[in-house]
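Below you'll find the structure, written out as structure tokens, and then a few comments.
Only a single protein chain was left out; the remaining protein chains are all shown in position.
Here the chain labels run A, B and C in written order, and each chain numbers its own residues starting at 1.
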Amino acid sequence: MAQIFHHSTNTIARVSIYGAVILIGILGYAANVVNQTSYVTEVHNALPQPVPFSHKHHVAELGLDCRYCHTSVEVSSSAGMPPTQTCMTCHSQIWTNAQILEPVRASYRDSTPISWTRVNALPDFVYFNHSIHIAKGVGCTTCHGPVGEMNITWRENTLYMRWCLDCHMAPQKYLRPKSEVFNAFYKAPSDQETLGNQLMIDYKVKKLTDCTTCHR
Amino acid sequence: MKQRETIYGLMAEFATPEQLLEAAHHTHEAGYRRIDAFAPFPIEGLAHAVGFKGSRLPLVVLIAGILGGISGFFLQYYAAVIGYPLNVGGRPLNSWPAFIPVTFELTILFAAASAVFGMLAMNGLPTPYHPVFNVPRFALASRDRFFLCIKARDPMFDLEITKNFMLTLHPREVTEIEP
Amino acid sequence: MDSDRNSAAQPDVDISVLRESASAGGSPRHWRGLDELADTPEFQNFKENEFPHGATDTESKLDRRELMKVMAASAAFAGLTGCTKLPTEKIVPYVKQPEQIVPGKALFYASAVTLSGVATGVLVESHMARPTKIEGNPDHPGSLGASDAFSQASVLGLYDPDRSQAEIHDGRIGSWAEFQQELSSALGQEKGSGGGGVRLLTGTVTSPTLGDQIGTFLKAYPSAKWVQYESVTRDNIREGAKLAFGEYANPVYHLDQAEVIVALDSDLLTSGPGSLRYAREFARKRRVEDTGSKMNRLYSVESTPTATGGMADHRLRLKASEVEGFARLLAREIGLSAVMAPAASPVIPSSWIPALVRDLKKYPGATLIVAGDQQPAIVHALAHAMNQALGNFGKTVHFTAPLEVAADNQWSNIGQLAADIRAGSVTTLLIVGSNPVYDAPADLDFKTIIPKVAFSARLGLYEDETSALCHWHVPAAHELESWGDARGYDGTVSVIQPLIAPLYGGKSELDFLAVLNGQAKSSHDIVQGYWQAQRTSVPRFDAFWEKTLRDGVVADSALPVKQLMVKAGIGSDAPAATAQGLEIVFRPDRTIYDGRFANNGWLQELPKPLTLLTWDSVAMVSPKTSERLGVKSETAVELKYMGRTIVAPVWVMPGHADESVTVFLGYGRTKAGRVGTSAGFDAGWIRPLATPWIGAGLEVNKTGDKWALASTQTQSTMEGREPIRIATLDQYQKEPTFAQTDAQTNPLSLYPEVKYEGNAWGMAVDLNACTGCGGCVVACQAENNISVVGKKEVRIGRHMHWIRIDRYYEGGVDDPGTYHEPVMCQHCEDAPCEVVCPVAATVHSDEGLNEMIYNRCVGTRYCSNNCPYKVRRFNFYLYSDWDTPSLFGMRNPNVSVRSRGVMEKCSYCVQRINAVKIDAEKQDRPIKDGEIVTACQQSCPSEAIVFGNINDPDSAVSKLKAKNRNYKLLEELNTRPRTSYLAKLRNPNPEIEKAAVV
Partner (left out) sequence: MADSPTNKLAAEEIMNAPILGPGHDFASVTDKISAIVLTKRTPLWWIVGFLISFALTSVLMVAVTVILVYGVGVWGIQIPVGWGFAIINFVWWIGIGHAGTLISAILLLLRQQWRTSINRFAEAMTIFAVSCAGLFPLLHMGRPWLGYWLFPYPDTMKLWPNFRSPLVWDAFAVSTYATVSLLFWFIGLIPDFATLRDRARNRPAKIIYGLLSMGWRGSAVHWERHETASLLLAGLATPLVLSVHTIVSFDFAFGIVPGWHATIFPPYFVAGAIYAGFAMVLTLAIPIRRVFHLEDFITIRHLDNMGKVLLATGLIVGYGYMMEAFMAYYSGNVYERFMIINRMTGTYAPLYWMLIACNIVTPQFLWFRKVRAKIGALFTIAMVVNLGMWLERFVIVVTSLHRDFLPSSWGTYIPTRWDFATFFGTIGMFLLLVFLFIRYLPLISIFEMRTLVASEEEKKAANV
């Protein structure tokens, strides 16, 4: 009987078998890596806005409090986006003819709202409430990142459920004194654990992992 | 000495399993160690005759099975008790009776897979190319012919002597195997 | 665009800040809703929208769901990457934010919704100036915080994309300005004759302001005529009073004072003005705290089974036409000897009337006899006479001046109007609201006569049958869009304030009248102006006005009590001969009323009390009669009455009077909209002017066809199981724990007890109180964004209601006892549904809620199979409407809108629980009992549903659960439900009960 295959096919056959196994492993790993890139998670993507509003300028340099614009953050589920009016309180006096502020003035003039691009978006089936987080000592920057350093705002965290649970399962890792909640430059102390545990007692913070805490 | 590199070994063909078995025994007794027998179906005792000491496959399968079982249970235990403990219908977190089926299935899965792939690996398959296929009539090894092969690598191998030895086994014919 | 709308709705907003509720958290959807409303072109033109209420049949639904391909594919793809990328969303903040509007916080406004002109006070929940939910107004005497299905569903009515959106002039789009022009010229020609040819046709008007406006108009045109017309007319009540007292009067009942109540073919507990209050007072008199408690006793004499009849301790089946005879016999027994006995006495168990009268006499001044709206005037007069004789005046019933601005006999007036038009003496016909072409008596034939009028204009919500025949159609503003006022059942005036600027630029009735009167004032100013003139005495009017709007009622505006005496010799004239032949009874439909709600998907799909039918009207007959006629339920028959015929499906109704057929108005609309058009048959077609309610000589012929009906419950008997546990009061007193079983008293479980620290939510339902009215069903639907699925889907058992009202019969099929049981998710502690879910999409919370997480559900339906209460609902198709922008505005932003292929169920209104919890946490205080109110509980007029923390022994719910009547549904299954029921008690009159047994 004549050989059907060339000598090399032995090697090829084995290589291809082991190769396949290894390849699957690599692909799995790759997928995992890709899923963590900002392409998928959209983290650290500074999104284009109608007006290039700089939190860095307003917060870090001018020292505005978060609540000056996001007025309802302490009382409502939504932190609130400032109406054009709020911008105009200052910008009717300063930078009155800066070109980049034209959209703001236009909006105020012919009362058409500015439509900003949402940076920190949650799916519609997630119900997040700002006020209660504020009330329990979760700082703005804990989730929104170093807003004071953002020229154009980006999303600091994935906002995946896994990420939410990281804190909901162990709040002590992130809590800060209520006095520091709005401090955009707060640095967690070295003994965060002890502080956190103390705050959990003081603020009656529970580990909320019930599904209906966020989904209804 | 030269011909050793030029050939893989010698192949003797037999008509019946009995002949092959007998031949194999003789060859082994004659002191040949690097020998192999080929048959269209498993023949009782043939492997032993060519000096096979029995397989370690069962052990591999046992270990794989145990691994599958343990990992299966702890996968479930982790998910239900550590990863995200949830009150499901008032049942205890570690509802171990409910974890038995999956544990069992994974035991079987691991064991079965190891059995198959273990067998292939130990047999060194796949080997699409093999010198014995150079023997013209070897195609019949999967029909109704029985072959005995003494490899050139065998320390006792010498083309002439071995060929003569093989002819003493009353084969239908003895052929040299191209490498 | 939204900011515009808010500023438009400005006037009310600054007051209503005081109404701002603690409830509601915002959500992405809520922003999204706004922005989509603002940006989509569809918002301008709803006409192009997809069918909104999902009420097409399955096949045609299939065709419009191509997008699911894409959705499925993309979802699958997204799944592969392990996470779904969100679409880039826009945030559209205000330009100038109204200071009382806080994004993500609901505001509550006090207003009122009217039915046939009579107001029920409501609080309207509003998210970002979008009214989303109606609640009862606790400060309103007619509501006391409860609300009925009609008012609940008015939200959907507001957002209905089928509402007319433009002035139509002879079939072409016209304009408001153009209309005003033509109108003034038309009226100009009438000036000379003093408006002799002018007719103003409206529904019943109780609104003082509107009345005042009409008065002004009639002053300007002295010989013009104003006609009020309702097809569901209350003429009988008015005429009854006139017969008894010689003047129109409005009876107001006090069931909280009544120990014995006799309902003469009356459904006072679930329909008619004040029914919400009556139901509550009635239920309170039946609260059984312990074996020592007393219960009132209700006797009901009726032909068509009603919810009230279902609540009765004694129910007597009589043909509607025989009720008069019964009333006469009763009157005589009571001692009104002047009353003439009926020629042919109806068949009544001999012991009945004497026993009843003995019962009545036992409680002088604490009894009540009520005649039904459909009963002739004489029955009402007799009822008044009897109440007077029993000394009930001023105690269980008092009278006021009529609610109507101008009380009148509407049916003779509409007849007159038709005659005038025929005679050609009508040249200008102005129709405000009413739809005579559909609902006026068929023999008046408005369809053909309206075109005879030289100038006809119609103000209406829909471009319906009448609009189509008028020269002008003007889109009306919805009640939630307009200013106005109206009287409640006792005359109390509520001011109606707009929650939102007219979505389709509609005009309110006041706007319309303002044009007739040539006024330039806004409707807001007109209402305010009227009341300023009325309340000259109040020191600071603006303060008064502010308070009025906040409370929703005008202080001390209830009509004063009238001292009236029944004229002597009531009923002494010869009684009307009981009609011969098969009797026909006309009734307003229980969910779509006279047809005005025909296009409201919620009401169409709301199972009608007792029959639990949806999407259809039927011809009801008793089992006996059905056998005689050889018909079954769903047999299509031809009804022939007064020379007119109509084809209708038969429904065999246990407890219906024999030889009598009840048909329901409101269906068979030809131009109602995509939901209502051609649903059911039009009973009005065989309803002549002569016999608005009760007639005789009906012929029934089989057509040989079948008419498929969609009822949500096909099995009516309890099959030896005891979902509802029933006893009489004295049985209960003998054996107080009759409802409790071994399984309840010593439960066993294989599983270690789960401890629930902190709050543990639970619910108790008092079956003694539930009237089965169905208000809770719609309330739940509105609160939880529950979709409507359509007749075909309901028919195969795919309705989506989270709370259903089971109805069981007990006893003979001819005259069984009727029992209601609201069943929602029981939130079992050892929930069978949770264990079997492969992806843990339904699990328990730390507070014992059975959570259902839609976005985790893969839709195996295993949980539903394993749910012994079958309270889980599955989205077999994409039932929720994701296509109609107008409906986005309606949805509750705090509840996910479910998608195709996921399970859903009652959540105990977890969004409300969370809202309250968050507030309590922020204020660092415990949650007060009664602070969390579920939607069903809130709407329930008879306070049958109580929700709260069962870990707190002092909570209302714990107290109820501690009662010995408390039992759990299917407790032998050991599912340990958090919802429990209080056994139903009857309070029969021993004399009659014995007689029945013998």
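Heads up, the rule we're going with is that contacts are C-beta pairs under 8 Å (C-beta built on N, C-alpha and C of every residue); 3 or more make two chains touch, one makes a residue touch a chain.
Computed from a predicted model, the values in this text were never measured in an experiment.
*Asks:* In the whole complex, not just what's shown, which of C:395, C:452, C:640 or C:861 touches the removed chain?
*Replies:* In the full complex, the listed residue that touches the missing chain is C:861.
*Asks:* Using the touch definition up top, pick the residue from C:253, C:411 or C:874 that touches the left-out chain.
*Replies:* In the full complex, the listed residue that touches the missing chain is C:874.
*Asks:* Spell out the interface residues on chain B facing the chain that's missing from view.
*Replies:* These residues of chain B touch the chain that is not shown: 17, 24, 36-43, 46-47, 49-50, 52, 54-55, 57-58, 61, 65, 75-76, 79-80, 83-84, 88-89, 91, 95, 98-99, 101-102, 104-106, 108-109, 111-113, 115-116, 118-120, 122-123, 125-130, 132-133, 138-144.
*Asks:* Of the residues in chain A, which ones touch the absent chain?
*Replies:* 1, 4-5, 10, 13, 35, 158, 160-162, 165
*Asks:* Of the residues in chain C, which ones touch the absent chain?
*Replies:* 58, 61-62, 65-66, 68-69, 72-73, 75-76, 79, 82-83, 713-721, 723, 793, 796-798, 804, 806-808, 821, 823, 832, 835-840, 843, 856-862, 864-866, 868-870, 872-878, 900-903, 969-970, 973
Rule of thumb we're sticking to: only the chains that are shown with their structure count from here on.
*Asks:* Once you count every C-beta pair in contact for both, which comes out on top, A-B or A-C?
*Replies:* Looking at A-B and A-C side by side, A-C shows more C-beta contacts.
*Asks:* Compute the distance, rounded to whole Å, between the mean C-alpha positions of chain B and chain C.
*Replies:* Between these chains, centre-to-centre, one finds 80 Å.
*Asks:* Quick one: chain A and chain C, Cα centre-to-centre, how many Å?
*Replies:* Between these chains, centre-to-centre, one finds 46 Å.
*Asks:* In chain A, what residues contact two or more other chains?
*Replies:* Touching at least two other chains: none.
*Asks:* Among the residues of chain C, which ones contact at least 2 other chains?
*Replies:* 843, 845-846
*Asks:* Spell out the part of chain C that touches chain A in their complex, as residue ranges.
*Replies:* 2-4, 24-32, 35, 38, 81-86, 88-97, 102-105, 843, 845-847, 849, 851, 853-856, 894-897, 907, 910-911, 914, 918, 921-922, 924
*Asks:* Where on chain C does chain B make contact in their complex?
*Replies:* 749, 751-752, 754, 828-835, 837, 840, 843-846, 976
*Asks:* Provide the residue numbers of chain A that touch chain B in the complex, in ascending order.
*Replies:* Within the complex, chain A contacts chain B at residues 1-10, 13-14, 17, 165, 209.
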